[in-house]
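Missing here is one protein chain; the remaining ones are kept as they sit in the complex.
Chain lettering (A, B and C) follows the sequence in which the chains are written, and residue indices restart at 1 in each chain.
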Amino acid sequence: MEDALARLKKGTLKLYALEKELPPEDAVRVRRTFVEEERDADLAALGAFTIGIDRVVRRNIENMIGTVQIPVGVAGPVQVNGEYARGEYYLPLATTEGALVASANRGASAITKAGGADVRVVRDGMTRAPVFAARDVVHAKEVADWATAHFADLAAAAETTTSRGTLLSVAPYVTGTSVFLRCAYDTKDAMGMNMATIATAEIADLVEAETGARLIALSGNMCVDKKPAAINLIEGRGKTVVAGVRLSDDLIQRVFKTDAATMVEVNYRKNLIGSARAGALGFNAHAANLVAAMYLACGQDPAHVVEGSSAITTVEATGDGVYVAVTLPAVQVGTVGGGTGIDTQAACLRLLGVAGGGEPEGTNARAFAELVGVGVLAGELSLLGALAAHHLARAHKELGRG
Amino acid sequence: MEDALARLKKGTLKLYALEKELPPEDAVRVRRTFVEEERDADLAALGAFTIGIDRVVRRNIENMIGTVQIPVGVAGPVQVNGEYARGEYYLPLATTEGALVASANRGASAITKAGGADVRVVRDGMTRAPVFAARDVVHAKEVADWATAHFADLAAAAETTTSRGTLLSVAPYVTGTSVFLRCAYDTKDAMGMNMATIATAEIADLVEAETGARLIALSGNMCVDKKPAAINLIEGRGKTVVAGVRLSDDLIQRVFKTDAATMVEVNYRKNLIGSARAGALGFNAHAANLVAAMYLACGQDPAHVVEGSSAITTVEATGDGVYVAVTLPAVQVGTVGGGTGIDTQAACLRLLGVAGGGEPEGTNARAFAELVGVGVLAGELSLLGALAAHHLARAHKELGRG
Amino acid sequence: MEDALARLKKGTLKLYALEKELPPEDAVRVRRTFVEEERDADLAALGAFTIGIDRVVRRNIENMIGTVQIPVGVAGPVQVNGEYARGEYYLPLATTEGALVASANRGASAITKAGGADVRVVRDGMTRAPVFAARDVVHAKEVADWATAHFADLAAAAETTTSRGTLLSVAPYVTGTSVFLRCAYDTKDAMGMNMATIATAEIADLVEAETGARLIALSGNMCVDKKPAAINLIEGRGKTVVAGVRLSDDLIQRVFKTDAATMVEVNYRKNLIGSARAGALGFNAHAANLVAAMYLACGQDPAHVVEGSSAITTVEATGDGVYVAVTLPAVQVGTVGGGTGIDTQAACLRLLGVAGGGEPEGTNARAFAELVGVGVLAGELSLLGALAAHHLARAHKELGRG
Partner (left out) sequence: MEDALARLKKGTLKLYALEKELPPEDAVRVRRTFVEEERDADLAALGAFTIGIDRVVRRNIENMIGTVQIPVGVAGPVQVNGEYARGEYYLPLATTEGALVASANRGASAITKAGGADVRVVRDGMTRAPVFAARDVVHAKEVADWATAHFADLAAAAETTTSRGTLLSVAPYVTGTSVFLRCAYDTKDAMGMNMATIATAEIADLVEAETGARLIALSGNMCVDKKPAAINLIEGRGKTVVAGVRLSDDLIQRVFKTDAATMVEVNYRKNLIGSARAGALGFNAHAANLVAAMYLACGQDPAHVVEGSSAITTVEATGDGVYVAVTLPAVQVGTVGGGTGIDTQAACLRLLGVAGGGEPEGTNARAFAELVGVGVLAGELSLLGALAAHHLARAHKELGRG
């Protein structure tokens, strides 16, 4: 190891090449030591990890120097009445934002007292949309028409690359000379971006060969991955989840110290009118907080919080309380692959009973998506309730003053 | 501890109350054990953390059961020519997405070979926008006009709550009977949401008292926090960062195995045309990946990846190469508060030389924001280069066939 | 007539009831006189119309007092290489904006010199999207699933109301307890809003009867009619039209006094980067001007300029010039119904050879949509050319100074 460090300093060994010479733990240690000395910074805390990293350095990261540790708390138990997730759950939340777990916990408590949250996956399909250049607009239309007419051929090509995924649809979008083919896949328990990308490469080859269009990029940004975009809000990406709960006037009063009309007004002025005027693609209070916390705990891709934040929260007076719902058009999650196999993240998936592949396939990922929906619902309930209570309290105080 | 566990099971002790009876480590252990037994799930990995948690359980999380560990790799060295960050840096990236660090590393290498990336903070201001209900539209205009006319009073009220923050501006938005006041603050080295919220509560009190408008919610969703929204893309939130680098034809060929025209075309068809047709608020390849990885490593709020993803990447031919730039309107970061004090995250900030408060105040947070800009630039360069090389390779192959 | 006027003043005759007592011309005259006297304003000019109004007062307007006259100019001849419109055309443009016709004319000239504009209708379907209220999210999913499973029944119901229209698709969107069913129709030569609305009422009845959902509004704003919306930009509404033309370096120089690189740069920085940062749903220079002028001339609904403005203009260097294209996702036009039968508007449709129903049905409306696409292309070429020439001129001037 001393030798490796010396060679790094001399420049005769590349930082990324350490794993070729040393066992993972040693490679990580030498690299961290090198960076510490280069930058004169104490990085010991990063090295005090306890997870196994043999697979991690091969699959999850390069140039590893250690890990960050993110606290995990639980919210629950929360009663979930899903199609795939049913029963009581403790939701693991990884966060450093004080009060978030407490807030979710209060929402979870309200849900459970109310008999549980209904939740459904209303659509499911991971997308990848390559962009091709056509010669002119006439050619562009021909390319789009060809793809529509040859769906079966495209599906056959795509499915040579995967034993599990299936091509669900190919939607063409012609924009000038650019042709986008938005390909949607059922990727079972995998989040599915890799599967979709590899399968779409086959589709792209076939389109190029048969139409003469030039592939410009396997991802043409109509997928849309990790960018806020109306197409995902409208058409969904990954799983579209909707969760709702009915709260009685009494429950609203007991748990949130407010009333139905006030909750409706807060949601109306803040989540609907405020977001409308802001040109927003998200109409909610803080869906991203819950999505981020559950994704991090469970080994999901944190950049997918972007799409997760594009949620709509609705609150309706029912006569004897409110019905509160959240709609998340793009929940991109998996229970196999990605970060799901790391020791700590796998534990969180086990806590939810959704670790690994489901039986039948796809059911674990769908159950997890339902739980994300319920987590977001708990968070929305709690923050709307707090805002409403505050508002109500002020109103009371003012009345008292008057 | 046995006793506490028994009481939890009996329901005579609340899960969140453990820290009141036990030292943090014990409280976390008992809680984890309780949940393990309730759910019959092995959560030992979560418990094997090595960070100090005394402050964590008070400030960062409730109902803690352990931590997840997320691998950290480094990309660099990358030469940064910022106003606050200058010199060579190793960027810490926390991720479980294989190839991300390698990709950023390649981009960093190109930047350094090119003499470094220019980067600037072009705006700075953390926002909070309460929503008030007016009696009618005439009253709504009066409330807005009152706020405009009394900026000094609002600033004085706001600044009673903070020794550091200053109120920069208050922008009123009347929508029907709803009045939104978007208050922007200089929050120095803090990310500033808490500071802005507390200060804005004083503003809200004053507005209510003086105008008779009713405060509905301290956050009226025109802030906009953690939702994708055009107002942040346009006007910025937190720090607006722009980073750019000039690559010669030779460098493009050597590092990315492609050419200037192909990089321009990939960016044009994918990041501009594709995002336009998708109704996107982000015109980039994968800014969110880099933002997420740097935020996680450095103790930032991962839900702010939402705003970070709303970036615009531009690639222009220069005659002898390309100029590539990224514009991030909303980089919401701090080097004090939040998760920045946790042992492992603090180490990552030290690696960047920006841990804690800067001298003068605010310079560490701005330096960090510049580094995020450069990290995103490295990621964009690398992915665009890879797509372009792939495309170019295909083009060559086809020419060979022809 | 004197009597009627007196009764109007006394309030014993309603303004809208005049046509029940008097022939149309007299009714209009008396009403105008009444308003003139009430407001003490000379409105004689409004009364000097020359169109026949027997059908107009029954079909196109109520409470008529006269007409406004809008000047019509022609741009052309322009060579059109469409699927439905082929040959040379003079485009009628109704406008009061000086220079607009001249500008379009210059663009038309460039197109013709270049051998004509390619143009295609790549999608066609008029939409109407009722919104239903479900009991809860579970019910909402059931309603959506029922609609998907019963497409044939919905089509049968819809088509009882029309001999010409056919239901193409029904796309369900669940948002909390609200279920939107976006129904798309082939409406042949009619713009089709009325046809779509009437047919969708049948669908709504069936959905209510079979699912128990409550119809809230026949238009639930996911149609989307006359509001800017990403769903129309992405998925189209009415006809999606794409038009393009290849200009040589020589032609660019002769007609526009600029060069290919400058046209590309103007489009890039203005139409793409500028619109991106503005949070726009339109990426063009002034598509709305041409759409408005052609719609007004030809009896289309001017409020549909909203959707027409949501166009994308692309300019690509070809090595020996540029390829310029416009993509209009939502061209909502008809050649029968609406204002198409008014004498002056019918004349404009005759000028284009597309008045009345086409043979086969639908071909006149499609030909007209293609002509709108070419008109917009002409306008974009001309304005981009002018901006580029200006910019180039400045550049030359500066070089001269240097």
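Here is the rule we go by: a residue touches a chain if its C-beta (ideal position, glycine included) is under 8 Å from a C-beta of that chain, and two chains touch if they have at least 3 such contacts.
Quick caveat: nothing in here was measured; it's all calculated off a predicted structure.
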| item | value |
| --- | --- |
| Contact list for the unshown chain, restricted to visible chains | A, B, C |
| Hidden partner chain, touching residue among B:131, B:303 or B:325 | B:325 |
| Sole contact to the chain not displayed, among B:63, B:79, B:162 or B:314 | B:314 |
| Of C:110, C:129 or C:190, the one touching the omitted chain in the full complex | C:129 |
| Options A:314, A:344 or A:382, residue touching the unrepresented chain | A:314 |
| Chain not shown, touching residues in chain A | 230-231, 233-234, 268, 272-273, 275-279, 281, 283, 312, 314, 316, 327 |
| Absent chain, residues of chain B that touch it | 118-120, 122, 136-138, 140-141, 144, 173-178, 230-231, 233-235, 240, 242-244, 246, 279, 312-314, 316, 323, 325-327 |
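One rule holds for everything that comes next: only the chains that are shown with their structure count from here on.
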| item | value |
| --- | --- |
| Distance from the mean Cα position of chain B to that of chain A, given in whole angstrom | 16 |
| Interface hub residues of chain C, defined as touching at least two other chains | 230-231, 233-234, 279, 312, 314, 316, 327 |
